[in-house]
Structures are given as structure tokens and as C-alpha cells.
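Here it is: the structure, laid out below.
With one protein chain held back, the other chains of the complex are shown just where they sit.
Labels A, B and C are assigned to the chains in the order they are written; within every chain, residues are numbered from 1.
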Amino acid sequence: MKTTVQTAVVGVTGYAGAELARLLLHHPRLQGKPPIFVGRVDEKDQARGGLPLTEIHPQLAGGEIVTALKQEPFSWDLLAARGAEVLFLATPHAQSREWVPEALKRGLSVVDLSGAWRMTEAANRAVYAFKDEGSELAAATQKQSVYGMPELHRKQIAGARLVANPGCYATSVILPLRPLVAAGLVDLEAGIVADSKSGVSGSGKTPTAKTHFMYAADSLSAYGVFTHRHTGELLEQIGLTADEIIFTPHLLPIPRGILSTIYVRFKKPQTRESVAKVYREFFAGSPMVRFYEKSLPQIQYVARTNYADIGFQLDAGGKRAVIVSCLDNLLKGAAGQAVQNLNVMLGWNEAEGLE
Amino acid sequence: MKTTVQTAVVGVTGYAGAELARLLLHHPRLQGKPPIFVGRVDEKDQARGGLPLTEIHPQLAGGEIVTALKQEPFSWDLLAARGAEVLFLATPHAQSREWVPEALKRGLSVVDLSGAWRMTEAANRAVYAFKDEGSELAAATQKQSVYGMPELHRKQIAGARLVANPGCYATSVILPLRPLVAAGLVDLEAGIVADSKSGVSGSGKTPTAKTHFMYAADSLSAYGVFTHRHTGELLEQIGLTADEIIFTPHLLPIPRGILSTIYVRFKKPQTRESVAKVYREFFAGSPMVRFYEKSLPQIQYVARTNYADIGFQLDAGGKRAVIVSCLDNLLKGAAGQAVQNLNVMLGWNEAEGLE
Amino acid sequence: MKTTVQTAVVGVTGYAGAELARLLLHHPRLQGKPPIFVGRVDEKDQARGGLPLTEIHPQLAGGEIVTALKQEPFSWDLLAARGAEVLFLATPHAQSREWVPEALKRGLSVVDLSGAWRMTEAANRAVYAFKDEGSELAAATQKQSVYGMPELHRKQIAGARLVANPGCYATSVILPLRPLVAAGLVDLEAGIVADSKSGVSGSGKTPTAKTHFMYAADSLSAYGVFTHRHTGELLEQIGLTADEIIFTPHLLPIPRGILSTIYVRFKKPQTRESVAKVYREFFAGSPMVRFYEKSLPQIQYVARTNYADIGFQLDAGGKRAVIVSCLDNLLKGAAGQAVQNLNVMLGWNEAEGLE
Partner (left out) sequence: MKTTVQTAVVGVTGYAGAELARLLLHHPRLQGKPPIFVGRVDEKDQARGGLPLTEIHPQLAGGEIVTALKQEPFSWDLLAARGAEVLFLATPHAQSREWVPEALKRGLSVVDLSGAWRMTEAANRAVYAFKDEGSELAAATQKQSVYGMPELHRKQIAGARLVANPGCYATSVILPLRPLVAAGLVDLEAGIVADSKSGVSGSGKTPTAKTHFMYAADSLSAYGVFTHRHTGELLEQIGLTADEIIFTPHLLPIPRGILSTIYVRFKKPQTRESVAKVYREFFAGSPMVRFYEKSLPQIQYVARTNYADIGFQLDAGGKRAVIVSCLDNLLKGAAGQAVQNLNVMLGWNEAEGLE
């Protein structure tokens, strides 16, 4: 087992990138081994050796090591010269489709935070319209890819060269549903509803009409109804057909956090204990899931943590359940889960650097 | 038809009370006839003839008439002496149970904003645990009561002495569902999900742990799962059994507004037009409902208006719909609907003073 | 005195434009005379006769008149053909510099909401770097211009063809300071501090890094320190030199509203009453200013109103005062004050359509 590793991050400029930088900089196993930051760097910044990390994210400033860090122009040679071993890609989907095969060829391990390599079924990927869809290289790359949710695929991640880090919404829906569906409790014909609400950081850093303060503040809106591209992940990981679930995302007027309210009907009446037992057993050995025995989770309890919180209520007859799951979209929904995957890949304690 | 009327308001101190005062003070039919405000007044304020309205709600200040208004100590004699004709009760449920029969006996018409007289079935009222449940007077009073949703009961409201103003959540769920259920489109066996989210003003003005800024801000939480007391209204007005719908309220970190996301399955596949037609016809002649032909409503479009906005999306097969409804919980969900009811009761233009 | 007037609005697409549309559509004097909306219209919309107002601002929907309104391609001929009499310009500064002289030439009266014609001193305008600075036409136009703050220039506005509607920050600083400085109370040598905080709508509708929800939410930042372009207005209207005041704007994480905290030292010790008397007398006959005898105003009391609220506290010795002023930046700070100016120009009740 390696005791440390040299990481590199492409795409530190976004919100997930900032969290990834913060986590890697403070990870106990990576002390003295700060990540290599690479990406687009304009001419002016090239002249001074790169764009200082603390100009990109002033909140990260503090200490000499951080002050010296810069985002440098991306090049495979630079990564090789610096001895990069694990590459985190917080890049657009199209870029990840292009760079991941190259990175694997060059012997790097990859944690890809984009949606590029998450789905095995072409139909589920269709919404992304990847340009290389159908190519041999893409097929071979997809075969190597493991869906990076340790609670479901711990063993495969441990041996993986390519980990496809899950979508934020997807994580908040898969974690609470997979255990119940796998246990055969849920009446799939009756249909499942996943009503999800996410903070604005989920919409990215580029200023748009939708991320304008005046659009999001004091409001709430549904979007991507029946069309959101995390749907494919849900189906594959929970094991559902498109007819068996409706997933509706909403834009919440808060910076970060997702709450998903999930409605299921059971095949047979359940008790609080019969359902709780399924969750307890499924998440035994999963330090980053907190199951609520009595109450329901709230966004304020998970914000800025890597935990996924899950709780539920049964109706009087035990035939229906409302399940509530919460997580921080930038941590368990992105950068935190990426570091969790790093830990699993390297055989380290899964929660290291995440508490 | 009366051209004007003398109104009185009990409970102006709350959030709905403030909106009610504002609407009645600016209502074109009530110019020069400001409401009589009555309620609890402490000794110090009694000595100065009541508590000035502009001390309760500084935002209402402006103009001599408003400046002179005071909340005076409640008494039936005062109401009689001042010639009160229509009484608005923005009071706790228990108080409305006691005062409404007395008001009716004294010849007043009443618009009651509490949950006291909304439901005809004792089972649906059980959650309120009214002390006078089962008494003859209560039964007789309930018989006189009309559920104050003009879009459903316009004619009965026109002749009513007692109008039970609907709950805010209930309004946001009944308006979008009643037309489809009444038209026989919805597969009730498959079950309906109503996932509702409300701003903090819906939780009242009394400071509690739940209304603390630090609890609500940057968060989201579900509450009252399977137990919220607006459920009974839903069932009666839509025409459902408790097994046919799950209604889950959530606390949104915004001051005002409700968005309900509603999930239905149809008995037979529908088209966008077949569903739209039902809505258009149902709400023809209902000026306070805005049906969205293409897009979905958002809270920002209804906040501080008396409109209920409704839009929907069908899945590819036309078998399932996601319906989104929005309203302002203090207006269409409380004070605005109360004034709409006043207009209907008196034969005035339903939207008068509300645009 | 005219009983009504045909208005036209250029720039309805912005936040101030939305408020202006709302106010003009509901103004009692303008019933049946909706504004003509003109501006940039793309080809697709030209083909359908313009861009529907309710697509620009869905919250304005309701009623047949509004539904039919469209923003049409700007042209002087169209304005003439439709009989436009008063033109509201909610346009960028450069555009107003160009269009205002032309509008005056064509016989229109103008209320200009930009900063184009607010200042008489070239030095104070320098920060805008107007292209036509120094031209004869510009000088002649500026001479016609009246600073549109009725509380200071009611008489001149009544006779004006061109009203330069004040800046939002400027209004919040001029109104509380002008009375005290004019009365000779303030020690100008000691210097005045105006610490102003504004909601995000003040930064405009174009999505930028600064208007991103993630930038403004949960934060506060100072900007434009010693350089904000409203400074010139302050100096001219209060009667100060640049050394006598520091004005610092801040970006508040709220949609709308400005609060300015203003610090002055008096030449001689004052009493609460001596200061209050100055304010009372200055604002006698000004229905849109609410002076607080005891407490301090807050943004929540003025949001969505056209009031400017002013209150103050003295220190124990009566030598220093903290003055707090509040207003809604889109109303008294923009569209509301514009309508107030319209009322004054036409000899109508100054507060008509604004309460």
C-alpha cells in the first residue's frame, strides 16, 4: 500500500475544484505533497509562472505552501515531469471524453468528476451526445470505468484505474433507494417519485440568467422535468426502467446542499424496524452515510460535510414511505466523494481527510 | 348590490393580518371606510385608545388615514357600535371555533382565515382536536360554512354568511388537482404525490426554534410527513381518500411563496393539449388563476400577487405528468383569497383590489 | 392640467423597467392608456409584432390589456404615430446622451433614469466619460435638465421638459443630508461618512461574476471605494466638496433595498428636537418621505414601496449623529421616483399611483 501519492487537478477554478483543492491540501496522507494544478492559463499569467491559487479562491489563502501554488498551463509533459500519479478531472464532459483515454494510456489513474464515463448503456448516455460515441476507444475506456460510489462498489473502486465520480443529484437518489430496491421491498410498478432540490453551486460558476442572484433568491423553480441528464445514472445504479421513476430537480435559493424527497410504495406492509434494518445492514461499514433512526435529515446538518444523511417516515399502514436524503453537492456530491474514491483506490481509510 | 361595506379585522398583528390590512385599505370599494381593527390590547395601549397600526406594521405607514388607525380592544359592542358588517378572523383555530357562531348570531358575515370551519368530515378535523367537536352549535355552524375557494365554489360563496378561507398549502394542491380529478383523468389507485415547499411566513410570527433565521436559512427540511393538518382539506376538496395522495410540506429559506410539485399517472395516455384543455375550461372565468401554456411557474412570478400559477409537463408516453403550482402563501394562500371571497360575497368583481 | 398622458418606455427589460411598467399600468390617471414599450427586438419577435411584455416579465401577467402588450422595435416614427407625449428612458448612459436631445427636439418630454444628465459640473461627470462632453448640444441639453428629486426641486420639475431621475444611492444620501447641511448644522470640516448598502438588483440584470448568486449570497463586500459615480450627484445636490464626504457602497445579499448609515458632527450641540424640527419642516408637503420620530428605519419597511424613510440617533452630548435612511432602489431609487416626477410634471398629486 502506498503511503502517499502525487495528485494533479484539472479544473480547480470551479466550485468543486475549490473544494477538491481544500481537501487535498489538508489530507493527512498528502502533507508536503500539494496537488499539481493545471488548466487554461492566459498569457499574462503564464509570464509569472501561472495563476496563483489564492487569486482564484481567496478563501484558501493561509500558510506558505498554499501561497506558492499556481495553476499552470496544462500539458502531459508537465504532469509527467512532476510525477503525477492520480489525476482529478473537474472538467466539462467533452474534455473528459478526450483526456481520460490519454491519461490512462500514459499510466495515470483518473478520478473523473464529469458525466463522461458514468453510464454503461448507450441509451442512458444519449442525452450527452458525446462526439466519440460508438468508437472503439470509448467503448474500451467505458469498460475500465467504475462508478465511484464506494457504498455500492467499494471493491471494484479499490482496483480501478478509472473512477467515474457520480453526479450530485444521482448520489442523493441512489443511496437511499438502492438498499430498498435491492432488498426487493419496493413496488416498482406503482412508480417511484424523487423530488430533488439543489443549491445554486450545482449550476456552475459561469454567470447565466439562471445563476443571477435575482433569479434564484426568494424563489424556487423546477427544471429539467423528465429530461435531466442524471436520470441515466439513477436507472443503472438503482436498477430501474425509465417508467419506474420520475426525477424532478429544483433550484433552491441557497449556496449549497441537496435534499431529495423520495416516495415509494412497498409490495407488502413494512414496519419502521423492517425498513431500518435494511438501511443499517446496507450501510454497515460505510462511514460517510448517516442513517437517522428517528428523525429526518436537513440540509443544514450536511452542508460542508462529506456525509450523506438518510431518514424516512412510514404511513400508518406501512405501505408507503417518504424517504429524505441530504448531502452537500460539492462534497459527497462531487469533490468529497472524489477524495473518498481516492482513499478507496489506495487502500486508505475511506473517511481519511473527510471528517 | 352593496357598493361598500364596513369591515372589521381580528388579528391584524400577524403576517396575514398585515396583508389583509393593506388590501382592505387600498380596496377601491372601501375608500373612506377603513377596517375596524380589534384584538388584544395591553393596558398601556388602552390608555391611548389602542395600539397604532403603524407601530405594529411600520411598512404600512403613509397618509393621514392610516396614521390614525389603531387596534382596539375586542368587544362585540364596539363592533356593533361601529357598524361592522363583515368580520375577518385571522385568529387561532380555537378562537374561531368560539367566535364564529357568536358573530353569525349577531348578524355579522364572517370570513374565517383559520382552519376551524373548513372540513365537513369529523375524521378530517380530528387533527385539530376542537373542544366543541360534536356539539349541536358546531354542527349547525359547520353546515353554514362554505369552503372559500371561488374557483370551486363561486356560487355558494356568493350567498354565504360564513366563508372558511382555505389553507395555503391546500390551495396550492387543490387548484391544480381538482380539474384533472374531476375530469376523470387521474389514476387514483396509482397514487398522487404532492411535494410542497413554503416560505417561512407560513410558520407564523411567534419566534420559535423553527422560525429562527439560523434554522431556516441555507437549509431545507421536510416536516409534518403524513400528518400535516391541511391534508383533510385536500381530501374533501379534491375528492380523494387518504390512501390516494401523499402530501409532504417543506420549509423553504425564503420569506413567502409556496411551490407544489405534483405527480400524477393518467388512466389513459394524454396529450399536452388534452390536459391543457381541461385546465383552460375549468379556470375560464377565474381571473386569479394563470395557466401556463408552455413553461412552468416559479415562486418569483407570484410573490406579492394574488395569483395561483399552474403549469405542467408530460412524459414522452403521455402517461405521467409533473404539475407545478405556485402562489403567495399570505395572499392567494390567506389574505388575498379572503378579499377575493369578500368580493364574491358582495357581488363585486372577483379581482377587485387584488391586481 | 392634462387629465391623462400617453407614456412610452425604452428599456422595459431591466429591473427598473419592470417596476416602471407595473406602476404605469396601474396608475389611476393612465387607465386605458398603457405605455408604448419600445427597444431592441430580434427578428423572430419582429415577425410577431414584438416581444410580449409577459414573456419578459411573467410576474406582470394578468388581465387582457397586459397580455396584449409588446415591446416593439424602437423608432421615432412609431412614437410619433402612437402619440407618445412623455418618454421614460431606462437605458444605458451613452444611449440617453444620444436620444434625449433628439426626443426634446421632437417635442417629447423626457424622464431619463440614466446618469446622463444629472450633473451640471463637468468634473462631476468626468467618471462617465461621455463622448459628446463639451459639445454645444450637450451643454444646451444639460441646461434644460432638472434633477428629479421632488423633495428638493418640486417647482422646477413642474415646468421641466427634461427630468434627470436621480441615482438610487444618491437619493438615499441626499435626502437625509440636504436638510441638515442647508440648515447650517453640520461641521463640514470634520467630514461626513455615508456608508451605503444596496441589494443586488442595483447591479443590473446582465449576469456577471458579481451578480452570481454564489458571489452575493451569505456575503457582503465594499466596492467603488472613493470612486463610485453617484458621488458627483451627492456633492452637487447636498452642496459639498469631495473632501467633505466619504461615500462607500456595499453589495448586500438581498434582492432590493438600500440602507445608508450616515455620520455627521454638528457645529454646535443639538437636541433630538432641534434636529427633528429641521427634518419635519424640510419634508412638510413631501408625501413620499417618512420621518421617524423615535426609532430607525429598516429595509423591510420600505421594500416595494416608494417611501424614503429617515431616522437618527444623537450621542449623549448632542455633538454627533448617526442618521439612517432606507429606500427601495428600484422604486424611490428609480422607477417610483420617475413616476413621482411624472406626477409633478403634470400637476397631479405627487403620490398618485405610488401608494
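Just so it is clear, contacts are C-beta pairs under 8 Å (C-beta built on N, C-alpha and C of every residue); 3 or more make two chains touch, one makes a residue touch a chain.
None of the values given here were measured: they were computed from a predicted structure.
When the omitted chain is restored, the residue from B:Val41, B:Ala61 or B:Val200 that touches it is B:Val200. Here the missing chain is touched by one residue of C:Ile56, C:Leu252, C:Val289 or C:Leu327, and it is C:Leu252. Between the chain not shown and the residues C:Ala94, C:Ala158 or C:Ala190, the one that touches is C:Ala190.
Even with one chain removed from view, chain B keeps its contact list with that chain: residues 15, 200-201, 205, 207-209, 211-218, 253-255.
Considering the complete assembly, chain A touches the hidden chain via residues 26, 58-59, 61-63, 218, 287, 290, 295, 297-298, 300-305, 307, 355. Those residues of chain C that touch the chain absent from the view are 190-191, 193, 195, 197, 215, 217-223, 225-226, 243, 246, 248, 250, 252-255, 257, 259, 261, 263, 265, 296, 298-300, 303, 313-317, 319-320, 322, 324.
Note that in this section only the chains that are shown with their structure count from here on.
In this structure chain A contacts its sequence twin chain B using mostly the same residue numbers, the overlap exceeding half. Centroid distances from chain C, each centroid being the mean of CA atoms, peak for A.
The centroid of the Cα atoms in chain A and the matching centroid in chain C are 46 Å apart. A straight line joining the Cα centres of chain B and chain C is 36 Å long. Of all residues in chain A, those touching 2 or more other chains are 215, 217-218, 253-255, listed in ascending order.
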